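With one protein chain held back, the other chains of the complex are shown just where they sit.
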Amino acid sequence: MNHQNLYLPYLMTIEKVTEEAPFVKTFRLKFKNEEEGSRFSFHTGQFGEYSVLGEGESTFCVASPSTRKGYIECTFRQMGRVTTALSNLEVGDTIGFRGPYGNVFPVDDWKGRNILFVAGGIALPPMRSVIWTCLDTRDNFKDITILYGARSVDALVYKHELKEWNERPDVNLVLTVDPGGETPDWNGQVGFVPTILDKLSPSCENTIAVVCGPPVMIKYSFPVLKRLGFEDENIFTTLENRMKCGFGKCGRCNVGKVFVCKDGPVFTLKQLNELPAEY
Amino acid sequence: MEIQKKSISKASLQKLIEKLNANGRKIIAPVKKENLVEFGFISGLEQMAEDYILTNQSAKSAAFPKFEKLFSYEVTKNGITQSDSGNTEFPELVLLGVRPCDADGFTSLSAIFTWDYHDTQYTDRLNKTTLISISCSKCDDYCFCTSVDGHPGNTKGSDIQLTRLESGDYLAEIITEKGITVMNLAPELFANAPAVEKEKYLALVPSRFKAGEIAGKIKSLFENDIWIEQSLRCLGCGACAFVCPACACFDIQDESKGKNGIRLRCWDSCGFSLFTLHTSGHNPREVQSQRWRQRLMHKFSYMPERLDVLGCVGCGRCSRACPVDMNIMEHLINISEVQA
Partner (left out) sequence: MLEIRQKAKELLESGKVKVVIGYGKSTNNTTRAVFIRKPEDAEKLVLDESCVQNLALYLYKHEVKHFGKEAVVASLPVLRSMLQLGAENQIKDQEVIAIALTPEKKVVELSTFAEIEKHVSLFKHDLTAEEKQLLKKINAMTLEDRWEYWNKEFSKCFKCYACRQSCPMCYCPRCAAEVNNPQWIPVAPHQHGNLEWHLMRAMHLAGRCINCGDCAKACPVNIPLNLLTYQLIEEINNEFKYTAGTSASQNYVLSTWKLEDKESFIR
């Protein structure tokens, strides 16, 4: 940020609101100060603190890819005070943004490899940024597979983009909904994400796995990947923890010797295994 | 910078206070407040408390107050305006009579507040604060500075350190540039240092354990039941964190009145159950024993590992303030003795 006060947010205008799923919205945000906007950059995996002045701040990843300039996007589910206040805003309204914070997906290290993306529910947003970053530089990677599942067809987010990814010949998209969440015209998979992952049985050869989802999905997906032969340092995930400052000072997100806001939110399974289960 | 050794008489110290006041600096020193000794503004030496081990609360409020505005905002139909907290308005302060452990506390706090991102709320305040510590001629059973790389005559973090001699005058060690600036306000008040052994005037603080050994040991005890045993009586209040010179955890809140409001920060504690609670209801540290473990691990293992600094100065304030005698020194001795 160009001002000294670390806590002073950028002012952003809501340019576009997309209703992704019940209670889930995406905001496209533009910097009110164009000069700040043109100087702003971030890397995929990073997050920000988004605020409604008077209500508070919430932590969301930057859901748009780092390859796109001029705007940033965030996707959130309405849960508590701040997200409810955000949900009530419309195009043209102003919110605050502090960021970018955190570490990044080491996309450059993945050049020449296959990428397997595994995501569940509302955890697709952090993945979306890295998926698009990879797709925007498609030639850098070999096979790209995206496995995404949600509780029901309605709960799938980024429906428009799922369609886009599905139509691309250079992406293998597998969608699934939990048993009971399918509609009569659903032609994707039916089953929990770890189950479908098992069924897919992707090769671990020269492959990076990026996994984001609710704790229960992660808990059952990691063993599948291990069984398929994936090395711990080639499995990436993102952690979330209660945050306030976003840059390692308020103490809230401290887990073991790491701060999720500074050393994360991107971690490999190898790093995760070294942490106490306090997240 | 090499420490300059000078001396200052009690009468000259009084004159120095007057000079500092005239120079536009506010002096904060230990004063008696009913049956506690706390920091308060003074204009003369006679207002300063005597015969105290240390103050009830730490001196951290000078750079990290219990509540401060981060910025203010106004929300109107035409948009939002934000105004900075006005860091240039922070007053010039002199903290007189802090103990070496208090001054060392700022070392721990600074490590956190300048880690990669420079928190100007903190650094601007600290830059305007001069620390004149007084070394300790006595200690009590709660003190354990010598077990955490500290010392009753430790000059780390102090700008000037005074050591009281038999005559009632002080040995004055000028430690930093800020100290020199203060001395140069009235150099005639400072005389040459007498040939004295500073050690002779310092309290003997028994060493109870070695902080370096604790760091290694404590990690291996993560899954041990010792945390449950030690924290059974812990209430989960924030008294220990708030009186601690090295605790920096804080909360951020917005407060609005109509269209005007402020974003503020205030002290918080990892001992509170709400500290790590997610909006979803999931709490990574659901029970007090996990939070007690976090407190000690953070201070004695994580901070040394990441920031090369201990999160404890051995002042013992936490133990004195604790309503249920969670004597941290006792717990650390316990840890150093337990078989992993």
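Labels A and B are assigned to the chains in the order they are written; within every chain, residues are numbered from 1.
Keep in mind that, in the parts below, a residue touches a chain if its C-beta (ideal position, glycine included) is under 8 Å from a C-beta of that chain, and two chains touch if they have at least 3 such contacts.
Every value quoted in this text rests on a predicted model; they were computed, and no experiment measured them.
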Per the touch definition above, residue among B:P30, B:G179 or B:G238 touching the missing chain = B:G238
So which bits of chain A touch the chain we can't see?
-> 56, 80-81, 84
For chain B, which residues reach the chain that was dropped from this view?
-> 34-36, 38, 56-57, 66-67, 141-142, 228, 231-233, 235-239, 241-243, 251, 253, 255, 264, 266-267, 269, 272, 274, 287-289, 321, 323-325, 327, 330
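Keep in mind that, in the parts below, only the chains that are shown with their structure count from here on.
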Using CA atom averages as chain centres, what separation in Å is found between chain A and chain B?
-> 39
How about chain B: which of its residues touch chain A in the complex?
-> 70-71, 73, 75, 79-80, 82, 84-85, 87, 112-113, 115-121, 222, 248-254, 256, 261, 263, 265, 268, 270, 275-280, 282, 284-285, 290, 294, 297-298, 301-302, 305-306
Spell out the residues on chain A that touch chain B in their complex, using ranges where they run on.
-> 3-9, 11, 32, 51, 53-57, 79-80, 83, 94, 96, 215, 240-242, 244-245, 247-252, 254-257, 262, 276-279
